[in-house]
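Yeah, one chain of the complex is gone here, protein chain that is, but the others are all in their spots.
Read from first to last, the chains carry the letters A, B and C; within each, the first residue is number 1.
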Amino acid sequence: MKKKKPNKLKILNDPIYGFIQIPNSLIFDIIEHPYFQRLRRITQMGFSNLVYPGANHTRFHHAIGCMHLMQKAVQVLRFKQVDISEDEENALYIAILLHDIGHGAFSHALEHSIVDGISHEEISLKFMRKLNDEFDKKLSLAITIFEGKNPRKFLYQLISSQLDIDRLDYLKRDSFYTGVTEGNISSDRLIAMMNVINDELVIEQKGIYSVEKFLIARRLMYWQVYLHKTGLVAENMLVKVLKRAKELAEKGEKLFSSTSLNYFLSTKISKTNFNDKTLEMFSKLDDYDVLLSIKEWTHHQDKVLSLLSKMIVNRKLFRIEIQNNKFDKQYISKKTDTISERFGLNKTESSFFVFSDIIINQAYNSNKPIYILNKKGKIEDIVNASDQLNLQALTNPVIKHFICYPK
Amino acid sequence: MKKKKPNKLKILNDPIYGFIQIPNSLIFDIIEHPYFQRLRRITQMGFSNLVYPGANHTRFHHAIGCMHLMQKAVQVLRFKQVDISEDEENALYIAILLHDIGHGAFSHALEHSIVDGISHEEISLKFMRKLNDEFDKKLSLAITIFEGKNPRKFLYQLISSQLDIDRLDYLKRDSFYTGVTEGNISSDRLIAMMNVINDELVIEQKGIYSVEKFLIARRLMYWQVYLHKTGLVAENMLVKVLKRAKELAEKGEKLFSSTSLNYFLSTKISKTNFNDKTLEMFSKLDDYDVLLSIKEWTHHQDKVLSLLSKMIVNRKLFRIEIQNNKFDKQYISKKTDTISERFGLNKTESSFFVFSDIIINQAYNSNKPIYILNKKGKIEDIVNASDQLNLQALTNPVIKHFICYPK
Amino acid sequence: MKKKKPNKLKILNDPIYGFIQIPNSLIFDIIEHPYFQRLRRITQMGFSNLVYPGANHTRFHHAIGCMHLMQKAVQVLRFKQVDISEDEENALYIAILLHDIGHGAFSHALEHSIVDGISHEEISLKFMRKLNDEFDKKLSLAITIFEGKNPRKFLYQLISSQLDIDRLDYLKRDSFYTGVTEGNISSDRLIAMMNVINDELVIEQKGIYSVEKFLIARRLMYWQVYLHKTGLVAENMLVKVLKRAKELAEKGEKLFSSTSLNYFLSTKISKTNFNDKTLEMFSKLDDYDVLLSIKEWTHHQDKVLSLLSKMIVNRKLFRIEIQNNKFDKQYISKKTDTISERFGLNKTESSFFVFSDIIINQAYNSNKPIYILNKKGKIEDIVNASDQLNLQALTNPVIKHFICYPK
Partner (left out) sequence: MKKKKPNKLKILNDPIYGFIQIPNSLIFDIIEHPYFQRLRRITQMGFSNLVYPGANHTRFHHAIGCMHLMQKAVQVLRFKQVDISEDEENALYIAILLHDIGHGAFSHALEHSIVDGISHEEISLKFMRKLNDEFDKKLSLAITIFEGKNPRKFLYQLISSQLDIDRLDYLKRDSFYTGVTEGNISSDRLIAMMNVINDELVIEQKGIYSVEKFLIARRLMYWQVYLHKTGLVAENMLVKVLKRAKELAEKGEKLFSSTSLNYFLSTKISKTNFNDKTLEMFSKLDDYDVLLSIKEWTHHQDKVLSLLSKMIVNRKLFRIEIQNNKFDKQYISKKTDTISERFGLNKTESSFFVFSDIIINQAYNSNKPIYILNKKGKIEDIVNASDQLNLQALTNPVIKHFICYPK
């Protein structure tokens, strides 16, 4: 009976790719592990579904989708005589499956409030090591690749680079579920044009327009979707409400929360004290802990907490203004005064309702170039290879300033 | 500023239909209401995402999608000279938007555990009446239609019949998000072939094959998706865990839960005592209350509760057997004995782990026929109109028996 | 240089499947052969584009698509431990690529007018044998399979049966290009459920609803698309105009035509005298020969020929009436008289303008059953395996009568 189990689930449906095949039983078992199953309860795009109601896809599905694209990449590269051993192949699948396993509930919001000072990549690595122990060290090669320590650079570049499998799936998937068809990219074609020269991942010359389009599509997704005003506001309000809750918890105030959320609210977590128990607690924390708590906080006696919570739950979101220059201090303080008076809050409390920050997007990072393999067999940065489009301009980070306050 | 608000949100993205337009500010305000926003936190397909990982779409999106299709239907019917007043049009949009607002968390599971004895349609009606009070009686006509009390039958049939707008959206939507392309139906074509004869909704003759295909697609979706073994098991386990929690709560045992879930666990709700407070509590209950509580119950001292909870959260689901005949009592009691011994449970406790039930699907209900308008201008039941396919057979309900128990 | 050529074209774009890979250079060379390239100039659906303007896809693309699905089928079956040698695999690709190579211009129309008495399958076989000579007998196994002479029945069933790869592609493709989404089938899923038991192609139990849906979709496509009134009329008018042209040519009248069309108009071709020259001429005949000739015939002095030609070119198509019973002789002769008088034609001439015939469709042929592999490992006809839907009814051929005459 036991043996048959993997078979049953060997194939998963994906609205985007059709069928996804689970290649072997080790991978099947990793997917079945509670650590990985947790990803079913973390949405890929956080509060973006407040703007794009179709965007409820999970990190689970994204990770599975990445594994599928990785299978295609391996197939294409082998077809082009790139030598990839069975162990390396397997390690690629594991590494891409687990690359985001360290993401917290509502992804980035959590990183900026309750688990500060440690990146999700570092947490992913902790999970991988834990799993490696459980699975008889079968994840060792995957970990080496994930850490960028394997001499064959392209293995790492498939996992993490400006044209990695992660991006090829998430841009396609996010575009699909939001309905923003303009962000759609041709993952298939980009993969079909991959090659490896001196252990470096490259794109063949004829793929140059596809890469350009990929960069432009990604840029569009950033400004139109990921940094969409409404989603941005909601995410910032989430950060604020969690910060407030943490303040209250640290002061010893009672507030509704699940066991694991409570752990993170009442404990200061830093790189140095992130231990096994922290990992275990982290592995139980997902969107449900956060959102239900916020729902309950709507009744809390702390005005800041309850007000913010109500606004989030009932989607009465702050107004946001965005501009290229920094907001004038006077403007901010005038806003703060108004709010302070309107809601009867003191200065500190008001800072949860009126705040200013920046958003940054760099469309292309020339430190880790996307390489084009030209017809003469040489490789060059896409920025130089492109015949006309001034991609150099995309390397300048775009910075915008915003201010939020209640409507 | 106030005035501009509706404008901003006039258009919603839908991966299926492209853009959905919100027709006016009354409808916009209904959508903004917390009662309706709650639907963002209730998935359309409950635990089906354990089988089809893409199926995380919400009742919110389904309701919005229905409104969109209703706009198309009104357009088509008016084009065919069917008289529909502006008030009726608006009422249709409101009625279809709110038709499912009474659905509880995880939809059907809740109806069979903690809010027994009152259907979601009845609760929808309670919500509509409450909203009607809030919105200056502007929902009155919508309510009359929803109750089937309007003399123009087709208005009701667009909301609720065997070929209503509800089904036209959910079959298409569920097929889309699960990736089960075979369940895809051509809502557009079916709507394009709608007409009204003597206030009765009919499908024009040339649409006969489309209706047949619609019935077959729906039947396929039932057996392949809605009643998929794994989803079925998970839903039944959910019912059991909630029943156990209710038992414990009624006995006065402490157990983690949100305010509103706690209300329903500790109160016996019947048709007669479902009052305003109940409605308010219900309006705050969604998937997050249920799932987070289950996560917490994994640590509860009650063995039944914690065991079931762990199995659900970590996706260690029961085995299920399905057959055409009733399961033998002896077979069931043998299974119960095994489980009882294996987990150290008494008889009553074991009944949460080994249980048998039936599933029923009737592909076509001849009491509320789908009418075909034939070339001679007469209307007849699709069962008689179809030239060959024996649709009569589809009127017999298919009943299957199943038994569940831990693997 | 020679060696590199195959590489260049190894991948073809398909709007339906994405990328299609050409597996090896033998297959590449067969595709490059003028016999196969001719299929680029023959539309898959003949005059259906007069109803569905998107339906301009060619037999070339269909054949390539079939090869792609066959690659998937081989992969699935091998995954299930079905032994398929490399030679058999290759033969399957060749056989499916060439299964329709004997189709004439405008497909079926030609078979009923100028190349009577020999089926397109027989002509396909002639082409295969000719190619076999050119390609050093490398097509021998493919031919054996195509003829149904290979002992492993499933190889033949993949090429020709009620659930063959041919149908899996053409239903999907025709539905895609016409925009009749209801005819869409899930080729992927059906292939994923294929298996082989005792050399017999079977579908696994859980695929039963997919097969049902496939049969219903096919039936819908027949009545809604393939036998659509307008397409039917156009095709019949095409048969008539070609018959008239042949009559005139046989009488020695001069009329515009290409070399190869002229050959078929002026020569009586039967099974016995279909020789190498006939094949050569046939290999040069495509939609372009036929349609341009009809365009020129609009100026011909023969009234029947020019009138019919004008009506076709300018899309002034006949009216068609369809009913379940035979048309009354008197009704037909009355129509004939009217037309005869209106256009000044004698009796014989009028028969090109008023004619009656039948259309038949059998949705399921129980002589070559689709086998379902049930859970007990036994195989049974889908008609018996289906739990409810009365598929037996689908075995009765539906016959309809029609009459055509100018509007």
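Keep in mind that, in the parts below, a contact is a pair of C-beta atoms (placed from the backbone, for glycine too) under 8 Å apart; a residue touches a chain by one contact, two chains touch by 3 or more.
All of these numbers come straight from a predicted model, not from anything done at the bench.
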Practice item. With the full complex in mind, choose from C:93, C:127 or C:177 the residue touching the hidden chain. Key: C:177
Check your understanding: Of A:363, A:385 or A:404, which one is in contact with the hidden chain?
Key -> A:363
Study note, to complete from the structure: subunit C residues touching the chain left out here are 1, 12-16, 18, 32, 34, 37, 40-41, 43, 49-50, 52-54, 56-58, 60-61, 64, 176-180, 256, 258-259, 284, 287-289, 291-292, 295-296, 299, 313-315, 407
Revision key, fill the gap. Residue positions on subunit B contacting the omitted chain are 11, 18-19, 188-189, 192
Study note, to complete from the structure: Absent-chain interface residues of subunit A come out as 180-182, 184-186, 189, 206, 209-210, 212-213, 216-217, 219-220, 223-224, 324, 363, 387-390, 392-394, 396, 398
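Note that in this section only the chains that are shown with their structure count from here on.
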**Study point:** Copies subunit C and subunit B - interface residue numbers shared by over half, same or different
**Key:** same
Exercise for review: Just give me the whole-number Å value for how far the CA centre of subunit A lies from that of subunit C.
Suggested key: 50
Practice item. Take the average of all CA coordinates in subunit A, do the same for subunit B, and state the distance between these two points in whole angstrom. Key: 32
Revision key, fill the gap. Multi-partner residues in subunit B (2 or more other chains touched) are 180
